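Mind looking over this structure? Questions follow.
Of the protein chains in this complex, one is absent; all others appear in place.
And then subunit A:
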Amino acid sequence: MDKTVVIACGAGLATSSMVRDRIEDVLSENNIRANIIQTTLNELEGYDGKADIFITTMKINSDYTTPVVHGSAFLTGINEEAIIEQIVGILK
């Protein structure tokens, strides 16, 4: 079954689009089929338990059932490999 990946940033507009662009590459390189949803951090709660992973640009304190990965590495290029490994580990 296809996975559901939710990418969230403040406005659900700029940084989530940048991260989405990289995530699409990572998923296809790893043969992971997924629906990607882009949203705002405020609306993340509505996807809890329904998505396979949350990727956020901000560190968030949460008790979500869905695992949360902090994806700002895709913007900065710092520690990107470690984050990719973590995401692939959750989705495979």
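Quick note on the criterion: a residue touches a chain if its C-beta (ideal position, glycine included) is under 8 Å from a C-beta of that chain, and two chains touch if they have at least 3 such contacts; residues count from 1.
By definition in this document, contacts and distances are computed from a predicted model.
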item	value
The complex's invisible chain, by UniProt name, from "PTS EIIA type-2 domain-containing protein", "Fenitrothion hydrolase", "Sarcosine oxidase subunit delta" or "Molybdopterin-binding protein"	"PTS EIIA type-2 domain-containing protein"
Hidden partner chain, residues of subunit A it touches	9-15, 17-18, 21-22, 41, 57-59, 70, 72, 74-78, 80
